[in-house]
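Below is one structure, written out as structure tokens; the observations come after it.
A single protein chain has been removed from this complex, and every other one stays in its place.
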Amino acid sequence: MAEERGGLGAEELRYYTASQWQLIWWRFRRHRGALVGAWVLLVLAFMGAFAPFIAPYSGTARDRDYVYGPPQIPRFWDENGFSLRPFVYGVKTERDPVTLRKIARVDRDQRRYLRFFVEGEPYRLFGLIPMRVRLFGVEEGKIHLFGTDELGRDLFSRLMFATGTSLSIGVLGVLIAEFLALVIGGIAGYFGGWIDYGIQRLTEVVRVVPVIPLYMGLAAAFPPEWSNVQVYFAMTLVLGLVGWPTLARRVRSHLLAQRREDYVLAAELAGARPAWVIRRHLLPSFTSYIIVDVVISFPYMVLSETALSFIGLGLRPPTISWGILLQEAQNVRAIEQAPWLFIPAVFVIVAVLAFTVLGDGLRDAADPYAVSRR
Amino acid sequence: MSAPLVEVEGLAVRFPVHSRGLFRRRVGQIHAVDGVDLRLERGETVGLVGESGSGKTTLGRAILRAVPVSEGRIRFHLEEGEVDVLALAGERLRRFRRHMQLVFQDPYASLDPRMTVRDIIAEPLEALGLAASRAEVDERVREIAQRCRINVEYLRRFPHAFSGGQRQRIGIARALVCNPEFLVLDEPVSALDVSIQADILNLLMDLQDSFGTTYLFITHDLAVVGQIARRVAVMYLGRIVELAPTEELFQRPLHPYTRALFSAIPSLEPGRSERLVLAGEVPDPAHPPSGCRFHTRCPFARPRCREEPPELRALAPDHLVACHFAEELAP
Amino acid sequence: MLRFILQRAIGMVVTMFFVSIMVFVIMELPPGDYADRYAFRKFSGTGVVVTEEDIESIRKQFGLDRPAWERYLTWIWGIVTRFDFGPSFAFETSVTDVIGERVGLTLVLLVATLLLTYLLSIPIGIYAAVRRQSLADYGLTVVSYLGLAIPNFMLALILLYIGVTYFDTTVGGLFSPEFEKAPWSWAKFRDLLAHLFVPAVVLAWSATALQLQTVRATMSDELHKPYVDAARARGLGEAKVILKYPARLAINPVVSTIGFDINRIFSELPIVALVLGLPELGELLLRSFLDLDMYVAGAILLMLTFVIVFMNFVSDIVLALLDPRIRLEGG
Partner (left out) sequence: MSAAAAALLRVRDLTVDFRTDEGWVRAVEEVGFDLRPGRTLGLVGESGSGKSVSTRALVRLLPASARIAPGSSMRFRLRSGEEMEIAALSPRDRRLRRLRGGEIALIFQEPMAAFSPVYTIGHQMCEALFAHPEAVGGRLSRAEARERAVEMLARVGIANPALRFDQYPFELSGGMRQRAMIALALITRPQLLIADEPTTALDVTLQAQILDLMQELRAEFGMAMIFITHDMAVIAQIADEVAVMYLGRIVESGPAREVLRRPKHPYTQALLRALPRPEAGRRRLVPVPGDIPSPRERPAGCPFHPRCAHRLPGRCDRALPPVVEVGDGHRVACVLFAEEGGR
């Protein structure tokens, strides 16, 4: 409680002269869960952006010696003694005497030491910078942190690439949806009347059709001869096209509420042009809500992509996304034999949780004046 | 005597009433303001008194062109000549706004919480481009802030740092920064605590003394209007029923409605003589009563009141009243 | 009230009209048309050389040479008058035959899911709002986060996994093998109910999570309204106050979002059905989209949407019955 009276404390002065963004930040900081969520997302985004650097191998490279291989967990010591440098065991391929199938067998005597910044296959970072250095690797043989799939592809590497794809598709989808929502909701909220009525009807029509079936309908229209890049962008477009109505409704009602505020009338009576009102009053009140909106709708985009790719109507291999990775875990046999194929699901869950918690925190912080109005 | 600053003639504001549902038919209209004549002399304060639903706020905003006007004339007599305000549109209307401003009732909703006090006060100057440079804007903001007894150090702060009374001072400073000739004050002290009200009323009187601004002071509180206004107009259901110099009105209210308003004010001296307590409430403005709109609640109503709307006529010099039987009823 | 219902009914028809146009557009979107796919399916691998003329004649046969709006009218006319949704090439019969029994199963599944959702979310949501920061409240928060984060198909996979590894049963399907092709009987119905549980839990999963939050949020809002204190001040017992006053209003948003819930459930149907092997509309829809059997897909899309729109209509009416403000003012 304020002990010093009379003179204004530095703390109070700081509060009184704090702008909207500072207040939002102060309130947001108190929300521990949201901070954790933000960090988790930063890490995921980093993984996605630097996927080729972090992943020891390309997403399609096969390790024929280690098919359906379980995760290799780096260790420091075993019955053969301690090592300061973490290592994984080597594998030997043997043929099963009965089925004659090749199976990987762990060779506990062979150690593969983990090295950082090793030379690997060449790649281009961000599709531009040619590089060879990878974050980590082993000197001989290969390392598969999360194991491999039925073709012997490294799940860890694939997951890094998938993270990049899924997050970026979510971002683009949300951006398109938010853009449409702003334009359409903005027009409806600003002009009102018949235009508003018509747009409301249209929004309602798109909203009543079940979302995933609608996605499916649009995704089914992708011609089979389309390239991966085309499918990728078509997906973002579809996500955006289906996602806008909910956002547009929120934009519209927020705009209507803001327009009715006394201070907007005050600005108009002070001789402000519409552009001034929008720039000085409406947009600043809006941006924080839009950020919240984006964060909240993001999980739906990611989940929709995952779901669609999962059932084969979204992205197509060799593109790698969370949904495509999960496709391999679609049947019970796969999960039984190779439960590590379920690791991508953990990523999806963690990412969505992070977004949800972050969204909640932002929503609480987004209107720093809510309390002081009372 | 010179021409008045603001001249309002036959002003009417009607809001359409729509039915709900798919086909929004127009089912009627609310006569919020219905044929009001009003003249405001340069530098005077006219009080506009009435209950909620009387149309006083709409009248004030209509003069400022903040709500669409259905009928009538509004003229400003400025130094540069006479201006027909209703004929203004677009850019010319926008430019004209420097001559007339509004102070809001709610000191919380009327200040954008995302702008500093300096930016709020500077808005009319910057929006209208009335200052040549940023330095000049700062200079004028500083000057008006001092006049409105706002600590200059507060200009960097945001509205959330302030109490109701201080916020209202900011609102007044914003309205006055472009030196308007005419100010509509819409219940500027109703939302404030009693101990703060007096301070704001004093400030408004001081500012009028130094700037010579003309005030239209809207309130539901006759006691407040007695302190600040030179003349008072009493409104009932969109019409002015009585208009007189304050002293005259307080001593000799002629309209039964005005008298009822007076006797409804709780007094510090309990047990005053003859009280005129009104029955019922203000009727729905979408369906106003015929004839004299007050006849449904008037204790003296006669058959004629139901049929014939009374004209606003002068019973004494400067004392106008809209009642058929004002002479008989006069105390 | 009758007018209100009529208005909503008209609104429903208008919405369905636009939806049907949208569905038709989606049916037309994939490259190539019905004739191409029909010919490809019928003759590929048979060695028959299909010429342009052959396809053209098929096109004529199905009326595909006519303009889109004409085909739309024929299509919609068939649905409205004869309940004929067009042909399915994949099954080489009419869509109605293909859909047949699946409609009933889908509705049974839907009702089971909704019941489960509301039986869980309403009481728990109310309890969590009343006992804020209790164990129930925190548990609810965790569950509702998980409900959002774990997509239903993932939950289905998890349940499948648990079923296979720990209980050595497949939890998929709607019937035991012996009843799959059997005619309807009491035993078959009981078998269905037993199998219904897992899909219903999976489908209700995220809907419950969302509804829990909605109920809790509205309940928290309502709990602090003055009328609740007013009811307490009347001397009512706490349980009665809570259940009779705020809880009554906390149900309204649940009623008003029933269409939204069904939308969610239908959204998840195809994927969950795929994982759990359920013979209902969602699974068929998915298959028809993969096969580009567009008449089937269109019919299902239209039906699912119709259920949602119809339930929106029902919820509007129920809401009006629950809330006198809508009933008496909305008409």
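Letters A, B and C mark the chains in the order given here, with residues in each chain numbered from 1 onward.
One rule holds for everything that comes next: a residue touches a chain if its C-beta (ideal position, glycine included) is under 8 Å from a C-beta of that chain, and two chains touch if they have at least 3 such contacts.
Keep in mind that this is a model prediction, so the values were computed, not measured.
Q: Tell me which of B:Glu82, B:Glu153 or B:Asp193 is the one touching the absent chain.
A: Reading the full complex, the residue touching the unseen chain is B:Asp193.
Q: Which is it among B:Glu82, B:Glu247 or B:Glu308 that touches the chain not included here?
A: Missing-chain contact among the listed residues: B:Glu247.
Q: Considering the whole complex, which of B:Val224, B:Val241 or B:Leu254 touches the chain not shown?
A: If we include the chain that is not displayed, B:Val224 is the one touching it.
Q: Which of B:Pro266, B:Pro303 or B:Pro317 touches the chain that is not shown?
A: B:Pro266
Q: For the chain that's not shown, point to the residue among B:Ala3, B:Val17 or B:Met205 touching it.
A: Answer from the full complex: B:Met205 touches the omitted chain.
Q: What residues on chain B make contact with the chain left out of this view?
A: 51-52, 163, 165-166, 193-199, 201-202, 205, 220-224, 226-230, 246-247, 249-251, 260-270, 275, 277-282
Q: Can you list where chain C touches the absent chain?
A: Residue positions of chain C that touch the missing chain: 224-227, 229-238, 245, 248-249, 322-325, 328-329.
Methods note: only the chains that are shown with their structure count from here on.
Q: When the C-alpha atoms of chain A and chain B are each averaged to a single point, how far apart are the two points in Å?
A: Roughly 55 Å separates the two chain centres.
Q: Could you list, by residue number, the parts of chain A that touch chain C in their complex?
A: 201-202, 204-214, 216-221, 223, 299, 303, 306-307, 310-313, 326, 329-330, 332, 335-336, 339, 342, 345, 348-350, 352-353, 356-357
Q: Considering the complex alone, what residue numbers of chain B touch chain A?
A: 64, 66, 94-95, 97-98, 101-102, 104, 106, 108-116, 123-124, 127-128, 156-158, 160-161, 171, 174, 178
Q: Can you check the complex and tell me which residues of chain C touch chain A?
A: For chain C paired with chain A, touching residues are 14-15, 18-19, 22-23, 26, 29-31, 145-146, 148-151, 153-154, 157, 160-161, 164-165, 170, 259, 263-264, 266-271, 274-275, 282, 285-286, 289-290, 292, 297, 300-301, 304-305, 308-309, 312.
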